[in-house]
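Encoded as structure tokens, the structure appears first; notes follow it.
So, chain A:
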Amino acid sequence: MSNDDHLVRFVDIQKSYDGESLVVKNLNLDVATGEFLTMLGPSGSGKTTCLMMLAGFEPATHGEIYLKENPINRVPPHKRGIGMVFQNYALFPHMTVAENLAFPLEVRHIDKSEREQRVKRALDMVQLGAFGDRRPAQLSGGQAQRVAVARSLVFDPDLVLMDEPLGALDKNLREQMQYEIKHIHENLGLTVVYVTHDQSEALTMSNRIAVFDDGIIQQCAPPEVLYEQPENAFCANFIGENNRLLGKVVADEGDNVKVEIDGDAGTVVAKKVNVGGVGERSTLSLRPERVTVDPDPGSLPNVFSGKAEELIYLGDHIRTRFTVCGHDDFIVKIPNSAVHAHLKEGDTVNIGWNAEDCRALDPSD
Partner candidate 1 sequence: MSAAPETVSGPLITADGIPLKESLQKSLRRSKIRAALLVAPPLLFLIFLFVIPIGNMLTRSVDDKLINQVLPNTFEAFESWDKVSEPDETMFAAIYQDLKAADKTDIGKASVRMNYAKPGWRSLVKRTARKIKKMEPPYKEAFLKADDRWTDNEYWLSLGIMKDKRTMGYYLNAVDRTYDFDKNVVHVDENRKVYNLLWWRTIQVSIIVTLACLLLAYPVAYLLATLPMRIANLLMICVLMPFWTSLLVRIVAWMIMLQQNGVVNDTLVAAGVLSDENRLAMMYNFNGTVIVMTQILLPFMILPIFSVMKTIPPSYMKAAQNLGATPTLAFIRVYMPQTIPGIGAGCILVFIVAIGYYITPELVGGKDGRLIGNMVAYHMQRSLNWGLAAAMGTILLIVILIFYWIYDKIIGIDNMKMG
Partner candidate 2 sequence: MKSKLKLTLLASVVAVTTAAQAEVNIVSWGGAYTASQQKAYQATYSDPDSINFINYNGGLGEVRTQVESGNVTWDIVDVLPHEARVGCDEGLFEELDRSAFTPAPDGTSMDDDIMVELPNDCVVPQIFWSYVPFYQEGTFKGEQPTTIADFFNVKKFPGKRGIHTWPNALIEMALLADGVAVKDVYKVMSTDAGIDRAFKMLDKIKDHAVFWSSGAKPLELVQSGEVAMSLAYNGRIGAAVLSEGAKFVTVWDGQVLEEEWLVMVKGAPNRDAAMDFLVHASTTESQAEQAKFINYGPMRSSAFEIMKQGEPWFHNGKTIMEHMPNRPEVMARSVVANPEWWADYGDSIGERYTAWMGQ
């Protein structure tokens, strides 16, 4: 996965459907060979458009896409040799499963015996060896999904695109399929570009996640980096659970800044990540699991008193909603240990957190 081993490169890509507004604004993105890259974002963020441009179904308005360093803007979809799993699988209903799988081989004029062999191999890979004679309508959702994956792989493409492939499945099946797809990716050394709006799916499967919003990649990083070190308020908020505190920078202390929370609710010491100078506004981002309830005095730079408004018992932890610094939606995940068993709704306790766990980011909205 070295930097110069790029399979796909988007260079200065812009896309507009109506000539009035840009759906994709100046996109630059590299996908390394063997990488599992997820494009994550809310609907309308431009992620599917990017995938469709890569597949060749939408022309780029400006810029160039390179596949193995060859510009492909003028290459029609059927010559790109990219596998794709569609949102609703797009299995051809008038063909059997085996015929569906044989289709890409047939149009490539691969002879019959090899065709059969490869179809069988692909079906075995998704554990559907016995289903070759069925019609798509006779398959369950999960089976159809696997067939769609098998079909996208049967002609050995270097790159496979997946457009929300698990969206139609129920939760259990979805989680199971996430692992299956991940295993296939690892076993075959595929390069996958995956589109989803489900952040947990993105976190589970990806090597890297590109977070889309408003036609721009907000951040592109491995899951743990994205979660631990979001670079802006959108990413912090979109990935995982997040407490937000809004305020104004009152002091710059090198690595840290002091931020006065709106409404004179106190001053927080936070890690300086993405803020302007003193006087600028900032959004503070703090993960619920990084908050300590009833900390030892002096052990944390930020300690505030909070009133427990609501406790939800979730087994391994207790999800507690506090009113802190004037925000009544401050969530804290308290590990289920005897220490905090006494906490009840309405209690007021001290809560605190470290400066490096609290990231001072751009002022959103």
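Assume a residue touches a chain if its C-beta (ideal position, glycine included) is under 8 Å from a C-beta of that chain, and two chains touch if they have at least 3 such contacts; residues count from 1.
As a selection rule, all candidates are chains of the complex that A comes from, given by their letters.
Because the structure is predicted, anything quoted here is derived from the model rather than measured.
Undergrad: Need the partner of chain A in this complex, chosen from 1 or 2. Which is it?
TA: 1
Undergrad: Quick check on the complex: what are the chain A residues that touch candidate 1?
TA: Contacts found on chain A: 55-57, 76-78, 80-84, 86-88, 90, 92-94, 103-104, 107-108, 151, 155.
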